[in-house]
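The complex is shown incomplete by one protein chain, all other protein chains being positioned as in the whole.
The first chain written gets the first letter, and so on, giving A and B; residue counts start at 1 in each chain.
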Amino acid sequence: MLDKRKIRLATTSLAGCFGCHMSFLDIDERLLELIERVDFDRSPLTDIKHCGPCDIGLIEGGVCNAENVHVLREFRRNCKVLIALGACAVNGGLPAQRNHLDLGQCLQEVYLTGEGLVNGQIPNDPELPLPLDKVHPIDEIVRIDYFIPGCPPSGDAIWKFLTDLLDGRTPRLGHPLLRFD
Amino acid sequence: MKQPTFLLDGMPVPFEEGQTIMDAAMAADAFIPHLCHHPEFKPQGSCKLCTVKANGRHVSSCTMQARDGMEVENNTPDLNDKRRTLLQMLFVEGNHFCPSCEKSGNCMLQALAYELEMLSPHFDQFYPDRPVDASHPDVLLDFNRCILCELCVRASRDVDGKSVFALSGRGIGKHLIVNAESGRLADTDFSLLDRAAHVCPVGVILEKRKGFAVPIGQRLYDEKPIGQQMERLAARTAKVEV
Partner (left out) sequence: MQVSGASGVCLAMHEFSRRIAFEDVPTAGAFMVFGAHRDMFEVARNFAHFFAHESCGFCTPCRVGTSLVVRCMDKIAKGLGSQHEIREIFRIHRLLNVASHCGLGQAACNPVFDTLNKFRPAYERRLRSLDFEPAFDLDGALASARQMTGRDDPGAHFVGESQGFGVHP
């Protein structure tokens, strides 16, 4: 007999646009079915700030700054299964398009030397997370168990993946759910 | 005399003497994944996606001639796993950011990744620095997406007689170059009418002012996965692709 205990699920967005979370909401009325089987831990849906022990973690976005690293590690420590959700988490996506630029030069141009700037200053408040010199997919920082590509993955793709997982099937996305755009 | 045949995953495939495994399979509507192969051009066998096991040996099906009675394994978990790894290598070697690519939905690399259920690039990204060449009035070159299949090289040299493109460098530094002293496409006699302007299987050679012309949902690989488009793949010629 399978354990009928409710599954704990956490979600977060790192260097992403929250589009994957919007797409997650696109499962629409199936959310009701989902909360029959799942309790949400840390997630924008609950506003819980730190992740406790969980069964599944969904990570949207890549890793572009120090805070992203801390949050990602918190999820890895607490989630038995960690899933990369969407193009940015899978391969860096849009934020990684800055990777061929030098970070120092970028900061300088944006905050100091850009046209029309007077008395510019690079923000240095300790509250702000420092940017990494490159943006990384999350599987370059911690071990990741599953990947759901797409920009964003459709609600149907997310639903198929999660229900496969909850029902004990190895998740599969065939045509037309598997998409990179 | 009886026509010679070989077995492709147990299915008899007839062939003409001198025909490759790939050509015979295409004629028989059987799909063997491939990227650098194109029916109009001389096979080259560099992408290795079409690797099959013929009589127990791994070979490139686009360059290996079929032999009577040959037993060829193609659609097996082991070979598809190797092909998936090759795709992952190609994905991390370049900068393949599908969401912003005009070729998305019409791209063979992407279509094969769907076909072989590649969910992530797996390896750490190389993020190479490859500036685009927008110098030509009609054509944009985005080298970030180049998979070094040499189809444009072959088309420009063998069909157009211009040799506009070439590969340069070695190892992981190998890259596509333009045959002009400046290295710019604008300084060649390249034209939109060239065969080479229409053979790129990915999004390197793009016609300007024509991006995203087909809506999502109606693109080449939106409707049917590449593995079910054998007829179209076998019929690729200048007439269809321009």
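Assume a residue touches a chain if its C-beta (ideal position, glycine included) is under 8 Å from a C-beta of that chain, and two chains touch if they have at least 3 such contacts.
Here the structure is a predicted model, which is why all the values come from computation and not from measurement.
Interface with the hidden chain, as seen from chain B, comprises residues 45-49, 51, 58, 60, 82, 85-86, 89-90, 92-93, 123-124, 126, 147-148, 167, 169-174.
Although one chain is not displayed, its contacts with chain A can still be listed: residues 66, 69, 73, 76-77, 102-104, 107-108, 122-124, 126, 129-134, 136, 140-143.
The rule is short, and it goes like this: only the chains that are shown with their structure count from here on.
Spacing of chain A relative to chain B, judged by their CA centroids, is 32 angstrom.
Listed in rising order, the residues of chain A touching chain B in the complex are 84, 87, 90-94, 96-97, 99-100, 134, 136-137, 139-140, 144, 146-149, 151, 172-176, 178-181. Chain B contributes residues 91, 96-101, 104-105, 110, 113-114, 117, 119-122, 124-125, 127, 129, 216, 222, 224-225 to its touches with chain A in the complex.
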